[in-house]
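Missing here: one protein chain of the complex. Every other protein chain is in place.
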Amino acid sequence: MAFTMTGEVDLPADRQTVWEKLNDPEVLKASIPGCQELEKTSDTSFAAIVGLKIGPVKATFRGKVNLTDLKPPEGYRIEGEGDGGVAGFAKGGATVTLAPSETGTRLSYNVDAQIGGKLAQLGGRLVNGVAKKLADEFFANFARAVTGEGAASA
Amino acid sequence: MTTVTLTVNGQSVTQAIDPRTLLVQLLRENLRLTGTHVGCDTSQCGACVVHVNGVSVKSCTMLAAQCEGASVTTIEGIAQGGQLHPMQEAFREHHGLQCGYCTPGMIMSAIDIVNRKGTALDEETVRHELEGNICRCTGYHNIVKAVIAGAEAMAGGMRQAAE
Partner (left out) sequence: MAVTSIGARVVRKEDHRFITGKGQYTDDINRPGQAHAVFVRSPHAAATIRRIDTSAARSMPGVVAILTGEDLAADKIGGLICGWMIHSKDGSPMKAGAHPALAHGKVRYVGDHVAVVIAETVLQAKDAAEAVVVDYAVEKPVVDVASALAKGAPAVHAEAPDNRVFSWHLGDKAATDAAFAKARHVTALDIVNNRLIPNAMEPRAAVGDYDSGNDAFTLYTTSQNPHVARLVLSAFIGVAPEHKLRVIAPDVGGGFGSKIFIYAEETVCVWAAKKVGRPVKWTSDRTEAFLSDAHGRDHVTRAEMALDENGRILALRVNTKANLGAYLSTFASSVPTYLYAPLLSGQYDIPAIYAEVDGVYTHTAPVDAYRGAGRPEATFVVERLVEVAAREIGMDPARFRARNYIRKFPHQTPVIMAYDAGDYDASLKKALELADYKGFGRRKREAARRGKLRGIGFSSYIEACGIAPSAAVGSLGAGVGLWESAEVRVNPIGTVEVLTGSHSHGQGHETTFAQLVSDRLGIPIENVSIVHGDTDKVQMGMGTYGSRSGAVGMSAIAKALDKVIAKGKKVAAHVLEAAEGDIEFKDGKFSVAGTDRSAGFGDIALQAYIAHKFNGQELEPGLKEGAFYDPTNFTFPAGVHICELEVDPQTGDVTIEKWTAVDDFGVIINPLIVEGQVHGGIAQGVGQALHEGAVYDPATGQLVTASYMDYRMPRAEDLPSFVVDTTVTPCPSNPLGIKGCGEAGAIAAPAAVVNALTNAVGHEDVPMPATPQAMWRACRKAAQPLAAE
C-alpha cells in the first residue's frame, strides 16, 4: 500500500550548513531512527541497515539509499528501498527543499512511500502514524545535529 | 534453551524450551495436549484459551516461560473422574459446536465467564463476554444457549458441593 506525507521544519542554521549535514553520512546515520549501518557506496548512494517496528511487525531492512536531483544548496531527492525479508519491504522517496528563513533554514519534505508483505498485512493501519513519528524523530535528531547538540548526545 | 516447571491439569511438568516458545506450543508440541487450538496469530479468535491459575488466558500470546510455577488447565483437564464438566455437557446438549475447532476455547472461556459473572447469565451478558472468541460455524445461537445452560448446571453442581 502507498502513502504520502508532507511537512516542514525550521532549522536554526544557514542553508549551506543544513545542506552539508544533509549529505553527511554520519549525521544521517545518527538521525535516521533505527539506523544501524549507513555506508557510503558512492558520492550519491549509501548502503543501509535499519531496524524498525511497525505495530506487531519488527524487521531489519537492508537496502540502498540514493540521492538524485541534487541542487546544492536548494535540495535533493532522497530515495530508498529496503527488504525486510518475510516482514516485507518498504520503498519510497522524499523531495527535500531548503529555503532561507528568518531563523535560519526552512526544510520542506514531500514523502511518497510504499510498503508490502507482512508490514502491509498487519501494520497497514499503523503506517501513517508510524511514518509521521519516524519523520518527527528524524528531524528532531537532525536539528540537534545541525545545531551541534547531536555531538554531545552521541 | 531455558527450563520451565509448571502444573498442567494437575500434573507437574518440567520442560526444556526455546525461550520464544509460546504456552500453546508447549501444550501442543511438547505435551501433545492438542485440544487447545491455534486459530489466529493476533490474539483475536480465542481458540487457544486455557486457564492459568484459574483465569482464562489466550495461550498463543503468553510465553511458556511466563508460566513458571503456574497451574494451567486445558480442555483435557476439566472433566472429573470420567464425568464431563457441566459446560461440556451443555455444549453437546444444545448443539453448541459444529466443526469443533473453536469449541475448547469456547468452553474454557464460558467457564471463566461463569467464574466472573456468576451462574445466572442472560443472553446479553453472554454475547458481550464472548467477544474474544470467534466461531465460524454456529452463528453463536446455540453457543449462547449452551453457556447459559452450562452456567445453570454449574450452579447445581456448586449447590451439591456445598451440601
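For the reader, a short list of remarks on this structure follows.
Think of it as A and B in the order they're written, each chain with its own count starting at 1.
By our rule, a contact is a pair of C-beta atoms (placed from the backbone, for glycine too) under 8 Å apart; a residue touches a chain by one contact, two chains touch by 3 or more.
Small disclaimer: the values here were computed from a predicted structure and weren't measured.
The chain not displayed here makes contact, within the full complex, with A, B. Among A:W19, A:F89, A:Y109 or A:F142, only A:F89 touches the chain left out of the display. Among B:S59, B:Q88 or B:T119, only B:Q88 touches the chain that is left out of the view. Residue A:Q114 is the one among A:T17, A:N66, A:S101 or A:Q114 that touches the chain missing from this view. Of the residues in subunit B, those that touch the hidden partner chain are 18, 20, 28, 32-42, 44-45, 47, 74-76, 79, 84, 88, 91-93, 95, 97-104, 107, 123, 126-128, 130-131, 133-145. Taking the whole complex into account, subunit A touches the unshown chain at residues 1-2, 83, 85-89, 114-118, 120-122, 124-125.
Going forward, only the chains that are shown with their structure count from here on.
Subunit A and subunit B have Cα centroids lying 47 Å from one another.
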